[in-house]
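If you scroll down you'll find the structure; I have some questions about it.
For this view, one protein chain was removed and the others were kept in their places.
Each chain carries a letter (A, B and C) given by its place in the written order, and its residues are counted from 1.
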Amino acid sequence: MFEHFPYMLCLFVAIVGIYGIAVNGNYFKKLISLGVLQAGVIMFFIAIAKNKDASAPIMDCLSFEECEKVVANPLPHVLMLTAIVVGVATLSVGLSLIIRIKQEYKTVEDKELQKE
Amino acid sequence: MIKNLVILEMLLPILIGVSHIVNRRAHLVYLVTCITNVVVCVAAVFICIHVFQSGDMHYYFGGWLPPAGIEFKITKFNSVITCLISVISTATFLHGKNVMFDEIDISKINSFCGVFLICLAGFIGVLLTNDFFNLYVFIEISSLASYSLISISKDKSSIKAAFCYLIIGSIAATFILIGIAYIYSASGTLNIDDFISKLPNIQESNSVRIGYCLILVGILIKSGLFPLHTWLVDSYKSTNSFIVPFLNGTSSKIYIFLAINLTYLIFGIHYSFHHLNISFIFGAMGAMAIIMCSLAALYQSNLRNMLIFSTVSQIGYTFVALGLGSKASAVAAIMFLFGNILAKSSLFMLASNIYLNRRSYDMSKLHNLKSHMPIVVVLFAINGASIAGVPLTIGFSAKISLIIELIKKDMWVMLAIVLCSSLVAILYIWKFMETFLYSKAGSINDSKRKDGFGVYSERELYFPLSIIAFLTGANLICGVFFNRFAEFLNNLIL
Amino acid sequence: MSLFIDVSILILVALMAVAVVNTKNLLHVVIFSSVFSLLCALLYLLMAAPDVALTEASIGACVTTCFLLSALKYLKDIDVRAKIDLPALIVCSSLCALLCYASMDFHGYGDQAAITNLGAVDYYKNNYGKDTGLLSIVNAILASYRGFDTFGETLVIFLAGMSISLIFETKVLKK
Partner (left out) sequence: MNNKILITIARLIFPCIIALGFYIQINGNNAPGGGFQAGVVMASAFILICLVFGSNFMSKILTVYKLKVFAASGVFLYGATGLLCMLFGSEFLNYTAIENSFFSKQTLGIALIEWGVGITVFSVFTLGYYMFSTNGGKEKNV
C-alpha cells in the first residue's frame, strides 16, 4: 500500500482542484483551481515515469549500451511538457475572458452573473 | 501521392489560417478561406474514394513506426465523417458571407477566419489520429479555437457563455488526460492499434476499466448529452449566428463519433457491454435528453433556442441507439449523426437568413414569412421534416431502424418514449411553420416594414439558399434510396 | 530514503493546493498558486524530470503569476470565502477514493519492472543516438519521434495568442 501512496497524493491534488472549481463562486478562483487540477494530473504522469533512484533521461554518450545508467521513463516527460503549455494557454484565454466579463458585467461572482 | 493528400488536408488550413494574421483586407481573407475550404473538401473526397477502393491508409509522422512515432489511420468510417465535416465547413463559409460581415466587425474578420481554419484542422486531426495523446492535443486545439470563436458576437452574454464552456471543456479534457494516464500505465503504449492488441490480457485490471470510464465521461461532456449540456445551450444561444451551423455540425458530432469509436471499435462490443454495463448509462441519459429537451423545445418562443434544444434531444436519440449494443444499432446511431449534421446545420443557416430579413428570432416578428421568403419556408419545411422523422428523409430512416432495434430488444418503455417524442418534434416544428405561413392580424405587414436598415430581401440571398438547397438535396437523396444508404453505412463499421 | 523525500514534498504540495483553493483574498490566492508551482517544479526535479521542472518553474511560476497579477488590477481583491459545501465534498472524496482504488493496480512507485518501461521506451533508449544524434532523450522524443505533438502544441500556443488579441480588441480605436 505504501508504494502506491505518491499516486494517491497526486490524485488528491487533482481532486482538490475539482473541489475548488465546484465550490468557488468567483470566476478568478475557478480558473486558478483549474490550474491546480491540471498540475495534479501532470504530477500523476511524472509519478508513473519515476524509476527507483533513477537520474534524468539525459545521456552522456550517443549509444545507450556504452553509458548505461538507470534512467526515468522519458515518454511521460514529453507528454507533460505539452500538458503544462496547454494549461497555461487555457489559463490565459480564460483570464482575458474574465477581464471582459468584469468590464461588461461589473462583477465576476457567479451568483450575481446568474441573475441576468 | 494520396498519402501526401492527407497531410495537405491537415496542414493547408493550418498554414493558411496562420497566414491570415498578416493580411488585413477582410474580403481577401474571406475569399482565401473559401478556397481553402473547397480544397480541403476535394482532398477529403479523394481520400474517401481511395480508402473505399484500397482499404485503410496509415501515415507515419517523421517516418517512425507506430509504437515509437505518431500515426494517422484513415479507415472508411473516419474518412466519410471527414468528408461530411469539410462539406459542412465549406457550406457554412460559402453561405455565410452576408451573415459574417453583418455580425462580426471588419477589424476582427482576419483573426476570426484564421482561428476558424485552425479549428477545422483540429477537428480533422481528432477524427484521423490513431494515438491517444495526439487525440488529447487535437481535442485541446479544437476546443481552444471554439472558445474564442464563440466569444465573438454583438451580444455580451457570449463572453460569459464562452467562459463557462472553457471551464467545463477543460475539465472534460483533463478527465480524458487522466483516462489516458490510466490506460498508458496499464498497457504501456499510447498507440490505439497497439492497445487493441494488448487489451485481451489486461481486461481484468481496474485501471483499464477506470481509464475507459474517464475518457467516456470526458467525451460525453463534450458531446453535450443531457445532464451535461448546459454549456452547449448557453454558448449556442448567445454566439454570433455565423458560427452556430459549423459548431453544431462539427463540434458535438465529432465527440459522438469518438464515443462510437471508443465503445464499438477500440474496446469492442463485448468489453463495453458485458464487462461494464454502459448500455444503462447511454439509455438513461439518452431517454432523459429526449424527454426533457423536446418538451423544452416546445415551449421556446425564440426560433434559435428551439433549434438548440431540438439538437440536444437529437443527441439523446443517438445515444439511445448507441446504448443497444449491437452493430445494427450503431448503424442507426450513425444515421442519426448524418441526419442531424445535414438537417440541423441547414436549419441553423436558414435561421440566420431569416434573422437577416426580419432582424429578430422571436416568433412575434416572424409572421407571414412566406410572402417575403418562400424558398426559405420550403427548405425549412423539408429540413424540419427530417428532424421530426417524416418519410423520405434521413431522420425517418434513422428512426425506423432505431424502432426496429428497440422492438428486437423488446424495450417497450424506450419505444414509447421515442414515438411520443417524435410526435412532440412534429409539434414544435409545425408551431414555427404555422407562424411562417399565416400572418397574424396585428403583425407588421410589409408596407410599414422599415426596409433598408440592413434588411436583406430574398433576391440578395439566392446564392446562400442554393448552398442550403444542396445540403437538403443530399439529405433527400440519402432518405429516398434508404436501403442503399443503410447498406453503405453497414460496411463502414466492419 | 528517496521515497520518503518525494512523499514529504508531495504532502507539502497537497497542503499548498488546499491553501490555494480555500483562501479568501484574491492576492493571496495568486501568491499561493505561484508558491504551488514552484513546489511542483521542485517535486519534478526530485522525480528525475529536469525538463518538466524547468518548464513548470518558468511557465508556471513566472508567466502565470505575471498574467494573474496584471489581471488583478481589474478585479477587486476581497472575495467571500465559500463555506464548506458538503455535497461537493462527498462527491469529490468518493471520486478520489475511486481513483485511488483503481491506481492500486499500477506498478509500485519507482518499480523498474513496470510495463511502461517496455515497448516504445526501449526503442527510444536503444536508438536515440543513431536516429537523432541528441544526447537528451526527452528532446529527441519531443522534437523528432513525437514531433507532430509538438507541432500541435505550438498551434495551441499560437491559438492562445490569437484568442487573447481577439477577445481584447473589442472597439479598436481607428488610428
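Keep this in mind: contacts are C-beta pairs under 8 Å (C-beta built on N, C-alpha and C of every residue); 3 or more make two chains touch, one makes a residue touch a chain.
Being a predicted model, the structure only gives us computed values, none of them experimental.
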Which shown chains does the hidden chain touch? A, B, C
From C:Cys40, C:Ala71 or C:Val121, residue that would touch the chain that is not displayed: C:Ala71
Taking the entire complex into account, which one of C:Ser33, C:Thr116 or C:Thr150 touches the absent chain? C:Thr150
Touching residue (missing chain; options C:Val29, C:Leu43 or C:Val138): C:Val138
What does the interface between subunit C and the hidden chain look like in terms of residue numbers? 50-51, 53-55, 58-59, 62-63, 66-67, 70-71, 73-74, 130-136, 138-139, 142-144, 147-148, 150-151, 154-155, 157-158, 160-162, 164-165, 168-170, 172-173
Across the whole complex, the chain not displayed is touched by subunit A residues 56, 58, 81, 85, 92, 95-96, 99
Footprint left on subunit B by the chain that the document does not show: 3-4, 7, 11, 14-15, 18-19, 21-22, 59-63
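Basically, only the chains that are shown with their structure count from here on.
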Pair with more cross-chain C-beta pairs in contact, given A-C and A-B: A-C
As a quick test, compute the distance in whole Å between the mean CA positions of subunit A and subunit C. 3
Return the distance between the CA-based centres of subunit A and subunit B, expressed in whole Å. 30
Indicate the residues of subunit B shared as contacts by at least two other chains. 133, 137, 140, 144, 147-148, 151, 159, 178, 184-185, 190
Residues of subunit A that contact two or more other chains, please. 14, 18, 48, 75-76, 79, 82, 86, 89-90, 93, 97-98, 100
For subunit C, which residues are in contact with subunit B within the complex? 98-99, 101-107, 114-120, 123-124, 144-149, 152-153, 155-156, 158-160, 162-163, 165-167, 169, 172
Touching residues of subunit A toward subunit B in the complex: what are they? 14, 18, 21, 27, 30-31, 34, 37-38, 41, 44-45, 48, 75-76, 79, 82-83, 86, 89-90, 93-94, 97-98, 100-101, 104-105, 113, 116
Using the touch rule from the top, collect the residues of subunit A that touch subunit C in their complex. 1, 3-20, 22-26, 28-29, 32-33, 35-36, 39-40, 42-43, 46-64, 70-82, 84-86, 88-93, 95-100, 102-103, 108-109
